[in-house]
Each structure stands twice: as structure tokens, then as C-alpha cells.
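Following: one structure in C-alpha cells, then a few remarks.
Here the complex is missing a single protein chain, while all its other protein chains stay put.
And now, chain A:
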Amino acid sequence: MYDFGDARSAGKTSGNALELYVPVLDYLSQSPINFGQIASNTLPSHPPLFQSPTPLSPSCLPVSIPLLSSSIPPSPSVPLPFPLSHGTTTLAFFQHGVIVAVDSRATAGSYIASQTVKKVIEINPYLLGTMAGGAADCSFWERLLARQCRVYELRNKERISVAAASKLLANMVYQYKGMGLSMGTMVCGWDKRGPGLYYVDSEGNRVGGDLFAVGSGSMYAYGVVDSGLRPELSVEEACELGRRAIYQATYRDAYSGGVVNLYRVHSQGWERVSQDDVLQLHQQYKAEAGCL
């Protein structure tokens, strides 16, 4: 499970960068309801406003973005009586483009909510985003990112770079830092600078690199990839390395499992390489080890 600890920043959330991208939303600066929140010293200057025109407002923006508290110290949401979907292993590394491998399990507490989750989000034909952490957070923000990338394309008449796309995502979630979002994602793609891979999370990290593994099973995946990665791997060997790394992570991590989805991003865009059930991979590797 992607672990964030209890980071609560004391200062104000940063200004209205979101308004640059989404111009018409001024309800974003109104304060949300102060209902049952843990924050002890709530500022007296902001009377709790009970307002939710968002779901019903027929504005040009069909998306209802969660309200930001602009000056109240950001605190986690109302104590929830239920667990949210978490837990995963995702992996991406540079080799003949970018190889992206993910598992497909979603857990809510100790209950397995689904074994068939799609954790790779196809932002556009040459950009992929992976999902780790809170399922709703990842899918919502990456869907919003897909929209922003399309708007960029329309405004600038050229494709967005991987660096810019990851920066858009990082800036969007930074507004909500400390409020309890849980998202650890990798933005993978191919632009005019070649292959691109950035790790973005809801803590505000955005870092480029050539190998990342994210999620509760990431340590197991790192072990396998680090020991098997060599510069002269072929495409099939690189894909097999990614697949094996995720399989080993699902073997040891209770919160990862299901199927291994493998994608590759090359100069013409992304392609879906394979989908393998972990149980079948287990039989296959056992048979191979038995033959040796």
C-alpha cells in the first residue's frame, strides 16, 4: 500500500494555479463545510458555509472538482467509517522505449475489491499513466490530466511533452497537499526528446528517472529489476523482466495480485504487450525452474 504517513502542512495552501487551467471556477475559493474535522484550532474568521452547487451546476465544466480550503489549515477529511481502495505494485523502466508493468488488485481494508483493475491509464496515444495508492484519486486526477493534455494540444497545435504533462499533474495535486489524497503515479511517454518517465505523487514529489517501482510491492519489484537490468536486453527479454518483477511482487505482497498487464511506449506511441494471470505465470515459472 502506498504509504504517506500523516503529513499535515501548517501553512496556507498555495494560490490558485488551478485557475490558470480551469478559468471559470470561483467556487473553488469558498471554504468547505467544517464538519467533524479533526483540526482543533479552526480559524473563527471562516464560518462554515454549507454549499454544494457543484453537482447541479450546469456550468461548462461537467467535472465536479473537490472544494479547496484556501486559508484554513488543510486537514484530513471527515473520519471515515469505511476503508478506501488501495494497494498495488507498478513498475516502469527505460529499455527500448519505456516498459510499463502493473498488477491488477484493488483492496478495501483486507477485502479484495477487485482482481481486474486497469492500473494503466491511457492518457493519449503516446502517454501512459500508472495508478498506485487510492484508486479513485488516481483515476480521477489522471482523467483530468488527459483533458488538460488535450486542451494543451488544441491551444499549442503540438503534442504535450512528458515533462509538461507530469508537471501539470504535480501542480494539480499540490493544491490538495495535506488533505489526505493518496496517489503515486508514473507518467510515461515518448516525446521529441525521446522516452520520458516521471514519478509524481500526492506529497508533491515530481522526479524524472529511468527506473521506478511504486506501491506496496515496489521493494520486491526493485529487487528483481535491479538484478536483471542490463543495457543489451532485447525487447522480449525486457518485457519478461518487467513481468517477472511484478509476479515476484504479487507472490510476496498480499496487497498485489490478479493479472500482470504489460505495456511498451516507443516512438510511434504505446502498445499493449500482454496480460498474464499470476496463477498461470506461477505454473510456468515453476515448470521452468523444475526443468533446470
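Simple rule for what comes next: a contact is a pair of C-beta atoms (placed from the backbone, for glycine too) under 8 Å apart; a residue touches a chain by one contact, two chains touch by 3 or more; residues count from 1.
Here, contacts and distances are computed from a predicted model.
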Chain not present in the shown complex, as UniProt names it (candidates "BHLH domain-containing protein", "Sorting nexin", "Proteasome subunit beta" or "ENY2 factor"): "Proteasome subunit beta"
Residue, one of A:S139, A:T185 or A:T250, that touches the chain absent here: A:S139
Contact with the hidden chain (one of A:K118, A:R230, A:R252 or A:H282): A:K118
Full-complex contact with the absent chain, from A:A101, A:L128 or A:M179: A:M179
Interface with the unshown chain - residue positions in chain A: 32-33, 35-36, 52, 54-56, 58, 62-67, 77-82, 84-85, 106, 108, 111, 113-114, 116-118, 134-137, 139-140, 179-181
